[in-house]
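Rest of the complex left out; these chains stay put.
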Amino acid sequence: MAGNTLGTLFTVTTFGESHGPAIGCVIDGCPPGLALNEADIQADLDRRKPGTSRHVTQRKEPDTVEILSGVFEGITTGTPIALLIRNTDQRSKDYGNIVETFRPGHADYTYWHKYGVRDYRGGGRSSARLTAPLVAAGAVARKWLNEKFGTQIRGYMAQLGEIDVPFVGWEHVRNNPFFAANPDVVGRLETYMDDLRKVGDSVGARINVVASGIPVGLGEPLFDKLDAEIAYAMMGINAVKGVEIGAGFACIAQKGSEHGDELTPAGFLSNNAGGVLGGISTGQDITVSIAIKPTSSIRTPRRSIDKAGQPTMVETFGRHDPCVGIRATPIAEALLALVLIDHALRHRAQCGEVSVDTPVIAARAPEST
Amino acid sequence: MAGNTLGTLFTVTTFGESHGPAIGCVIDGCPPGLALNEADIQADLDRRKPGTSRHVTQRKEPDTVEILSGVFEGITTGTPIALLIRNTDQRSKDYGNIVETFRPGHADYTYWHKYGVRDYRGGGRSSARLTAPLVAAGAVARKWLNEKFGTQIRGYMAQLGEIDVPFVGWEHVRNNPFFAANPDVVGRLETYMDDLRKVGDSVGARINVVASGIPVGLGEPLFDKLDAEIAYAMMGINAVKGVEIGAGFACIAQKGSEHGDELTPAGFLSNNAGGVLGGISTGQDITVSIAIKPTSSIRTPRRSIDKAGQPTMVETFGRHDPCVGIRATPIAEALLALVLIDHALRHRAQCGEVSVDTPVIAARAPEST
């Protein structure tokens, strides 16, 4: 209830702070019998980890994961899977100047007022570093979903600041540090980020995520609608300020005759719904788009107050991502996986065994997200 | 876990179907000692109820609420408050033609595949009629929040189809059937809706909601962030496809030096955050914007399939809102209230008594939402 557990049947409880000894999570409810080892998880962690290009934070963390429990002889046993990642490259002295001061755009002010005590080092618990355990847990979820349903969950950066990044093909995503599904804009993105870094500013981004290979029927119809839970999970990622499913905000200006996806024996003819109707998956691709605000930690001096309420100026040192959106793609994928596995188990609980073998449904092309 | 309960400490469990004998809810966790009677609740229900103008469904439901428990001599006792609303104007025969058919854009297809059985009358459980118990529960939440913190929660329609509805003043909202905060566009909206109704089509809308008088510190920082829970609650409203907090999707193109709200001893200088930083309320106004898709029930014939998978055409009869967004304002307000009271109680549990007496914070003007 203090908000550090995600999910109801496949639950992930995370712990840790940016500059504490370790971060990690406990997964409870993982089905038994899944082959799982550290390498399965490390691959996703490596996609998110810092220090891999000049466009992200230069903190060097190997993010090496240790499985402490729940796996025996390479197989999940149905008991809790504890994952541990030691912090190794803290530089807490960089944060000495914010002990008494609230950085604009950060959680400093709200943590202080909520708890009356605050681990200011690297943002403490509010650091984006805490997305690492989620990516680790998401890797477990993805593996199960893939083995069970053939589910694939993939994301890409669709916009960086003012620059649109049109979708060209999934094969491009891994070939650039931006997770752009488009090789032609990468040069422009690099120049843009280099310029930003020079002036000590930051910028926002849009990430799209698509899940395919989804059984019909996932999602609880009234409150725990599949799209409501996706919105919750995505808005819970640090810095996210908006979430769309399917047509999203574009639906406002659509007519009903245009928005409602027609059905034929061969499947749906469009996917304005984004794969969810009445809160329940249709079997089409689930399409999600999120807005990520610019990093609040910037070198530009800004007005703020200190704990005594006195005016002051704050400049943020330390090592930071000039666009937190750049590393957000694997995080958004992980959270979508976590929502999906949770609802797969919930559906199975109430309605019995679930399968992906339903009438063929035409998938919406991701570029039209 | 089957998704019919909202909240963790102030919980609302709803029940009922559009054409069943009754709908209602059970509120559990309401603080004792709140003066409460049916009239407190009825006022909000009346703002949402159908049949009040030619622009909404013509189903006539008085939506009269009966308090069955939890209130003794006009005071809440801390025990569950059960609220009952009898359905009185069902016309189930209007739905005879969809017994075997899935209406595009509706939950018919997904309910059928999830449960293998479906109450097709008026959409059954997936009907927007089920927002009535939420509005009723929200009225209880609003009353407590107002008495405790002076909280005010207000919404308005900001866009109808292609028509922007700029905010002019809260006093206008109650004077037109659209919840427009602007008297000058009402004529245009009426013509627009009349035209739509003639052609048997529907359209989407954008609703903005603003909560003011909020204590600092509400929201759990990792998963149950206040904004994440708002996104969850809003996306759970029928037909919502997108949610924004504060600057929302506009933050993508913002620079960090522009987005991060500066602080002075007199308060924040802007509210791009929408009143939430790191998942916790700042004490500023909480600003939310949602996209509502066009009504799926339209008189235009559309392609679909029947239960046997055979192609068919569907036209929807019955009485429907040509824009479900028109009645969505009180619903969105209610859900925001329900999220806020839940987090007020959660905050009190972990951190002790909560108050709104914190340093004065400049509220963001709602028109800039």
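For the reader, a short list of remarks on this structure follows.
Note that the chains take the letters A and B in the order they are written out, and that residue 1 is the start of every chain.
Definition applied: a residue touches a chain if its C-beta (ideal position, glycine included) is under 8 Å from a C-beta of that chain, and two chains touch if they have at least 3 such contacts.
These numbers come from a predicted model, not from an experiment.
Taken over the full complex in this file rather than the chains on view, the one protein sequence occurs as 4 copies, with 2 of them shown.
Rule of thumb we're sticking to: only the chains that are shown with their structure count from here on.
To overlay chain A on chain B by their CA atoms, one rotates by 180 degrees, a value rounded to a multiple of 5. Between the CA-based centres of chain A and chain B the separation comes to 26 Å, rounded to the whole angstrom.
Residues 1-6, 8-9, 14, 102-107, 109-111, 113-116, 125-126, 130, 159, 161-162, 196, 201-206, 216-217, 219-225, 227-236, 238, 241-265, 269, 272-274, 276-283, 291-298, 300, 302-305, 309-311, 346-347, 349-351, 358-359 of chain A are the ones that touch chain B when the two sit in their complex.
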